[in-house]
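Structure in structure tokens, see below.
A single protein chain has been removed from this complex, and every other one stays in its place.
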Amino acid sequence: MSQSVNKVVLAYSGGLDTSIIAKWLSETYGCEVVTFTADIGQGEEVEPARAKAKAMGIKEIYIEDLREEFVRDYVFPMFRANAIYEGEYLLGTSIARPLIAKRLIEIANETGADAVSHGATGKGNDQVRFELGAYALKPGVQVIAPWREWDLNSRESLMKYAEEHNIPVDYQKAKTKSPYSMDANLLHISYEGGILEDPWAEAEDDMWRWSVSPEDAPDVATYITLTYEKGDPVALDGERLSPAAMLETLNKIGGDNGIGRLDIVENRYVGMKSRGCYETPGGTIMMKGHRGIESLTLDREVGHLKDALMPKYTEMIYNGYWWSPEREMMQAMIDASQTHVNGDVRMKLYKGSVSVVGRKSEKDSLFDEKIATFEDDEGSYNQADAEGFIKLNALRLRIGAGRKG
Amino acid sequence: MSQSVNKVVLAYSGGLDTSIIAKWLSETYGCEVVTFTADIGQGEEVEPARAKAKAMGIKEIYIEDLREEFVRDYVFPMFRANAIYEGEYLLGTSIARPLIAKRLIEIANETGADAVSHGATGKGNDQVRFELGAYALKPGVQVIAPWREWDLNSRESLMKYAEEHNIPVDYQKAKTKSPYSMDANLLHISYEGGILEDPWAEAEDDMWRWSVSPEDAPDVATYITLTYEKGDPVALDGERLSPAAMLETLNKIGGDNGIGRLDIVENRYVGMKSRGCYETPGGTIMMKGHRGIESLTLDREVGHLKDALMPKYTEMIYNGYWWSPEREMMQAMIDASQTHVNGDVRMKLYKGSVSVVGRKSEKDSLFDEKIATFEDDEGSYNQADAEGFIKLNALRLRIGAGRKG
Amino acid sequence: MSQSVNKVVLAYSGGLDTSIIAKWLSETYGCEVVTFTADIGQGEEVEPARAKAKAMGIKEIYIEDLREEFVRDYVFPMFRANAIYEGEYLLGTSIARPLIAKRLIEIANETGADAVSHGATGKGNDQVRFELGAYALKPGVQVIAPWREWDLNSRESLMKYAEEHNIPVDYQKAKTKSPYSMDANLLHISYEGGILEDPWAEAEDDMWRWSVSPEDAPDVATYITLTYEKGDPVALDGERLSPAAMLETLNKIGGDNGIGRLDIVENRYVGMKSRGCYETPGGTIMMKGHRGIESLTLDREVGHLKDALMPKYTEMIYNGYWWSPEREMMQAMIDASQTHVNGDVRMKLYKGSVSVVGRKSEKDSLFDEKIATFEDDEGSYNQADAEGFIKLNALRLRIGAGRKG
Partner (left out) sequence: MSQSVNKVVLAYSGGLDTSIIAKWLSETYGCEVVTFTADIGQGEEVEPARAKAKAMGIKEIYIEDLREEFVRDYVFPMFRANAIYEGEYLLGTSIARPLIAKRLIEIANETGADAVSHGATGKGNDQVRFELGAYALKPGVQVIAPWREWDLNSRESLMKYAEEHNIPVDYQKAKTKSPYSMDANLLHISYEGGILEDPWAEAEDDMWRWSVSPEDAPDVATYITLTYEKGDPVALDGERLSPAAMLETLNKIGGDNGIGRLDIVENRYVGMKSRGCYETPGGTIMMKGHRGIESLTLDREVGHLKDALMPKYTEMIYNGYWWSPEREMMQAMIDASQTHVNGDVRMKLYKGSVSVVGRKSEKDSLFDEKIATFEDDEGSYNQADAEGFIKLNALRLRIGAGRKG
């Protein structure tokens, strides 16, 4: 709390915590507060936030549906890279933050605010993602992270603050509150805390919200066909869908089939390990599908280069560097690789697993049946060439072996 | 067929093709033939090969059970690296070749042979893997690859050759021959050819041999606990198992639960794409388990470095460079990373999918509940530090953004 | 020599060897020969090649000045990546081949030729570079590499062939022929063979052709200022120069100051080590200058990413994969990184060494004196932030150290 602040744009969910933050900001900094509430597919109505904000005296209230932008400009570009963090995690939380950061800064510029604020704690990755984005887009902005500043660090002190400042608390909801800390957007829902803090304890089955248990999924497999254009899924079973509609539909189908549950221990950018559970039904399907169409249409060395760089790209997004020149530079390369990633992938979904069972591409397939098979030798591939290929590749090994002898 | 050959060691399966090769070698090169038949878990008896070889007049016959060596010295080291080729393939065929190449050369040295031979075709990766290994271990060796040399390139001409040379043909077996080209060892079984040559066609359910269909797997999940020591699985549900016994048992459990089927289009080292189906039940479980125990015990940067280098390491194995100084160099690094990879992973197997549900490590866990959770702040982690962390990480982004303005 | 050929485009230098090749092609394949001779700055007149070709009865003769295209579209893009092979080599030979390959194919398409040919031997990298380029640009083309086919493998047999076929031999020139195998273009001249075949033997001083010995260079340093735009040098001491004029001028200045000599043992793509000496006066200056302007204008992480990928990019060019999708994909990334690489670099050239002594960029400098220096603390950088930065970066190390104890 080093400098004076005139106006601050707050990433406002409409819930208790960010309502308290709104009040606390105006009290502590004596500044005007602008609220920004976005629908990025978290599954809760955003419109009620307007009334709540008004009730607290907020004058500038932004409520926006960003679902299409989220999927089109953030989720899809990331999936072009086959981004998986630490072998498992599909970055569902990470990828939503840059969009929020961008809108916070744009609204700050529109409203003449000199600060932005968010409700992320001081122990997580999200503070880093929000703030790196904010600084990258508006280098002189002030960032207020109440959880790192205030002394309201227990549930009790928060409740007391709410009461004292006439912030309405839904006690019923508070009582039945999930024991898990959750976060959701169109790509995923995450769970932390509660019994998950013991990494040996299995997650309880009633924790999961977006998918049925594989045991409860249909006994008959579901088959779908995804059509890709330039690396993005554009049609499902032949029907074109907008990016958000695509992801919503795949979430539904995937969730119905028990697909996309994940339980991992991951390494946070701020230095510690944490255990999280995730449901990413549509994303899990999209990842498999993208790999499937790439396997048919991507040159080998392009694919291997993408694989080699994927961890670096993924780290950038996980750590909050979406709005960095290095991410933009890598994106240019990744996007350049997707020109020919066009075609159809057929997938089987069944009780928790998704597998590719067929792939085709009329104009962009690099699969040549005649070359690959064992029967045919029309001259496109001369088996004798293999000898020279092996001999020259072996030359340095032979020279090296000679040395050892 | 450039040079004269005195004696050749042949990788001999006991089947028709390599029997023909044995005869062809002795006819074509006028050389003595030594046969080498190894049990690496392909699921067929190897002892019958002795009688067949004898019947063809072979004097030096090697028949060996290499299953423990295969898993301990090849499969396990590879799994320490989480090696996956092109995002999907667990390298089941690739990893068996270096062991065969090594034994071929050792037997050549023991028997005074100046050449080795194998039954791999001129269109696949296996010729490369055999031969690079051979040259690396005995730089002056001659390699004879009959499929690249002879004119017996149809089933008919092979049969005719067999008849003319009194090589017994099991016509019953030949008639009921699988339409697929298959290869098996303790890590996997592979299928190519037949209807798989159309990458859009779904594999027929009766093709798969090692696993039940997920639909036919038990309706109740199976839970297992794997104990890891230095990155290798050493006990299952508390019972210590030798490397080969571990993989065999996991193959059984995995296969029973419909786990480990894979259907991909992959890029061969010799330049074309091919479509293959694989069953790797035990390997699929081991991969998941290893990731699970690493997630708890591996330092973040060590893990990320491993992830970044995995594609390169994997490529080495896929392309046949096991016996290369660069693979050995990377292995030194990978093995050095596994000192602390000790502990237990609990997994759920259910109708085709395997998921980690718990992991623990008494001495080597890097998970610290107190640091990761939201409740506690005993000084081990000071939330205020995050501000400085973010500010300095943002500095270059802010300077860069200033430039754009 | 597998298929019939109707017309072949030959990369023709006008010298004896490629004249013999021209004749040999027409005799051996009974095909028409088109000659293509390009000035890429090798320092020899190309026009005389016309008369020689005519004298041999060639009907379609292409003679072209490609110097500007060579530097603008090949040398400059490569220098944007700071490409250095094996820590030393500036890829002078490698980068010229893709342009020749491209023109060979374009001419084949124009003249209806179905084959191309070149005079590179079967032991070097150049055959690979020519042929990979040719196949990538015209997949069905035939490539004829006489040195791999014919039996004219001694100087004597070549001379005899020339005599028998009335190909004029300049015996005077042949006698005084350099003992070195040389290759030159605007970027460099190379030397191989002769006493260089002993890697312990120092190159003789009279071997070098483009630069004076450092001992013979002026006793007073030369200062120059290079102006960069988007990573390319566009002006020297304030005077704008075309790409080729820039490189020619820098070659002159560098050569006069004894700059750019190199003596290395390198690893060829075809598997062996070879010893080569190179003179790259202008390139050596350009490399240093580019690093200098990047040091001021490139974001840290962008620069580090470029450094990490440089060896891969370099390998692509050295191995002959300029015309590959992976090189194009990386180029997209490299080019995207150069938007802000604008400004001036001042360099000192003196008796064999070139050093950067100053760099500035009006609009694109990321150097901020106030932040970097020790005197000032106006709030742009708060020293206290460093504590949090270090503490969080140390967290995983501390947890890990706790484990060891």
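As written, the chains take the letters A, B and C, and residue 1 is the first residue of each chain.
Definition applied: a contact is a pair of C-beta atoms (placed from the backbone, for glycine too) under 8 Å apart; a residue touches a chain by one contact, two chains touch by 3 or more.
Computed from a prediction, not measured in an experiment: that's the story for all the values here.
In the complete complex, the residue from C:112, C:168 or C:358 that touches the missing chain is C:358. The hidden chain makes contact, of the residues C:27, C:170 or C:197, with C:197.
Considering the whole complex, the residue from C:10, C:66 or C:136 that touches the absent chain is C:136.
Where chain B meets the missing chain, the touching residues are 267, 270-272, 299, 301-302, 305, 309, 312, 321, 324-326, 328-330, 332-333, 336-337, 392-396, 399.
One chain is missing from the display, and on chain C it is touched by residues 82, 86-88, 121-123, 127-128, 131-132, 135-140, 143, 145, 147-148, 153, 181, 193, 197-203, 214-215, 219, 221, 261-268, 270-275, 291, 295-296, 300, 303-304, 307-308, 311-312, 315, 323-325, 344, 346, 348, 350-353, 355-360, 365-369, 371-374, 377, 381, 383-384, 386-387, 389-390, 393-394, 397-402, 405.
Taking the complete complex into account, residues 299-301, 340, 363-366, 368, 371, 381-382, 384-389, 391-393, 395-396, 399-400, 403 of chain A touch the chain not shown.
The definition used in the following text is that only the chains that are shown with their structure count from here on.
Rotation angle, chain A onto chain C, C-alpha superposition: 180 degrees, expressed as a multiple of 5. Copies chain A and chain B of the same chain sequence form an interface built mainly from equivalent positions, shared numbers / all numbers used being over half. For chain A, the chain with the farthest CA centroid is C. Centre-to-centre separation between chain B and chain C, using Cα means, comes to 40 Å. Centre-to-centre separation between chain A and chain C, using Cα means, comes to 42 Å. In this assembly, the C-alpha centroid of chain A lies 32 Å from the C-alpha centroid of chain B. Residues of chain A found to touch two or more other chains are 267, 270-272, 312, 324-325, 393-394, 399.
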